[in-house]
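The other protein chains are all here in position, but one chain of the complex has been omitted.
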Amino acid sequence: MFQATLGSQDVAQSAVNIPEIDWQAISPVVVVFVAACLSVLVEAFLPRERRWSVQVTLSLLTVVVAGLALGLYVNSDAVVGTGGITVAGQAVPLFSADYPALFLWGTLLALSFGALLLIADRSVDGGAFASPVPPAPGGDPVQYQAPGRQTEVFPLALFALGGMMVFLAANDLLTMFVALEVLSLPLYLMCGLARRRRLISQESAVKYFLLGAFSSAFFLYGLALLYGYAGSVRLVDIAAATAGTDRPETLLYAGFGLLVVGLLFKASIGPFHAWTPDVYQGAPTPVTAFMAACTKVAAFGAILRVLTLAFEASSWEWRGVLWAVAIVSMLIGAVLGLTQTDMKRMIAYSSIAHAGFLLVGAIAMTEDGLSGTMFYLLAYGFTTLAAFGIITLVRDGNGEATHLSQWAGLAKRSPLVAVTFAFLLLALAGIPMTSGFMGKLAVFSAAIADGMAPLVVVALLASAIAAFFYLRVIVLMYFSEPAQDGPTVSVPGAFTTAAITLGVVVTLLLGVLPAFALDWASVGGFVS
Amino acid sequence: MLESYLPLVLLFVLATGFAVFSVSVAPLVGPRRYNRAKLDAYECGIEPSPVPVAGGGRIPVKFYLTGMLFILFDVEVVFMYPYAVAAGGLGVFGLVAVGVFLLAVTIAFVYEWRLGGLDWD
């Protein structure tokens, strides 16, 4: 028989635990969300011609202020690393500003600053974003350009950023689900905002949306089954339930599997990567940079948190599966990357391979695995951000020239752009003196220390295959004759220059002096 | 125990029997007089409008827009119900939290209103 359902009378009169909120700890998130709401109001009330400058200022300022709030909190006298939103009498916060969350918040804010700079730049070809107006009948919809430009991308980006920050700090699955949607819905829309090649852009938005909604349904069903298993969706309660033996294991395994599918999709890992190349190619390049860098950070932050806090006790059950997923992801990324002829698709497959490397670190389940993965996220984010920044510069009459053949002999036209891009590709390949090498070193050594040597061998093999397609582009840029009607390299505006410089400097710095960032990443683990 | 369901079963049998009987007998005995109105698609007695399909027909975007906005704000308000049930126990904290929630919804509403989402023409 059922237990008695609680009547409304009981609920109204029972004392509700009011959560304690450590405002200083969560101030970066609050700043971002308040600014996102302000940004919507700016969109509603300011005249069209003044919106752009106000929105750019507001969004960049938001990221800076949130970063300052984060810095102030980390350096304050308060006990750092245990704050957040806590229900009285419970040790683990519902929404936790612990050290991994703080590190990844900082990473997200820095990366989104760079991505917002790319989004804001309109010195080249008037900017990448358009108001959504359909083409006139009879026009060619593939090459169609919408008139005008719009600024809705800024509030959307801020909401996505806020969602990402909540996503990786949430200690219960329901908050995580809502945050997942708050970060995804703006991204779906941002993909469809390209000013040139609108049809491809909209197509990528539809694909991303349908597959994204599909995967969040999986996440949600996993949530429901785990709720049935543990009687709660809080990560610590699920962990406590896995320690007992009297519960139906089917619910646990099915719930875990479905939940992880949703997370793996967001991180564009392995067999759940199908959307990545299409969406990376179709979306406006600044948005692709934002997605590639920031979404990966948020998704891996959540994967680390869920695996560590909720499923550590049952890790021997699922580890083999995630081994297989990591191998599939690395091999798909490396092998299919070889066959690509489009620059953005190639970087997309590269990101799938990198997601596999990151997963190797994430399933190590040790302190070194955690810090190594977070360091890798920081390093990879900046490199890929700068790489997409460069891609926005190489253009022909139809906008960005992303076909590989168009990049032939680029070094002769524009030595600086070619050498910068070559450096970034070497960083993606993981050559020493770049952040990519240090990231791989940290992740792989953590994995070996945790007894995953065979997986690391596969990872090294995949790195070697992937290095080939990065080198192919370098060879193409330096040792091929430029085509007659090849693309021109635009002079970047101040914003794009700043974003690319930021990415390159961090890539170099983390490659030469990785110690300080590794120290930050290894200050402490999740609160549990 | 089960006997008390007997009238229900009888009702089902009668209803099914009547449906099968009328559907199968009507074509056999009824007169057939077709006209244009009978062959048209049924649209509440109004002249059917051109079907909005791929390749020509018009899409009533306004209906979609209004419908979408309605769904959004309609469903947001669902959070009021659990709050109303538990308002006593939640006290000032709950009131402030719901206030913040309503403020966020209002900002979205103001945006919609300013951008002309509520204008029919």
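Going by the order they are written in, the chains are A and B; count residues from 1 in each one.
The working rule: a residue touches a chain if its C-beta (ideal position, glycine included) is under 8 Å from a C-beta of that chain, and two chains touch if they have at least 3 such contacts.
Here, contacts and distances are computed from a predicted model.
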| item | value |
| --- | --- |
| UniProt protein name of the chain not shown, from "NADH-quinone oxidoreductase subunit K", "DJ-1/PfpI family protein", "PTS system mannose/fructose/sorbose family transporter subunit IID" or "Chemotaxis phosphatase CheX-like domain-containing protein" | "NADH-quinone oxidoreductase subunit K" |
| Touch criterion as defined above, residue of A:217, A:324 or A:513 at the omitted chain | A:217 |
| Among B:2, B:29 or B:78, residue touching the chain not depicted | B:78 |
| Touch with the omitted chain, as defined above, among A:171, A:242, A:285 or A:340 | A:340 |
| Selected from A:188, A:357, A:423 or A:526 as touching the chain missing from the view | A:188 |
| Residue ranges of chain A at the interface with the undisplayed chain | 2-6, 11, 132, 134-135, 141-142, 144, 174, 177-178, 181, 185, 188-189, 192, 198-200, 202-207, 209-210, 213-214, 216-217, 220-221, 223-225, 227-228, 231-233, 277-278, 281-282, 339-342, 345 |
| Absent-chain interface as seen on chain B, which is shown | 54-56, 59, 61, 64, 68-69, 71-72, 74-76, 78-79, 81-82 |
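The working rule: only the chains that are shown with their structure count from here on.
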| item | value |
| --- | --- |
| Of all residues in chain B, those that touch chain A in their complex | 85-91, 93-94, 104, 107-108, 110-111, 113-115 |
| Parts of chain A lying in touch with chain B, wherever the complex brings them together | 8, 11-16, 18, 37, 40-41, 43-45 |
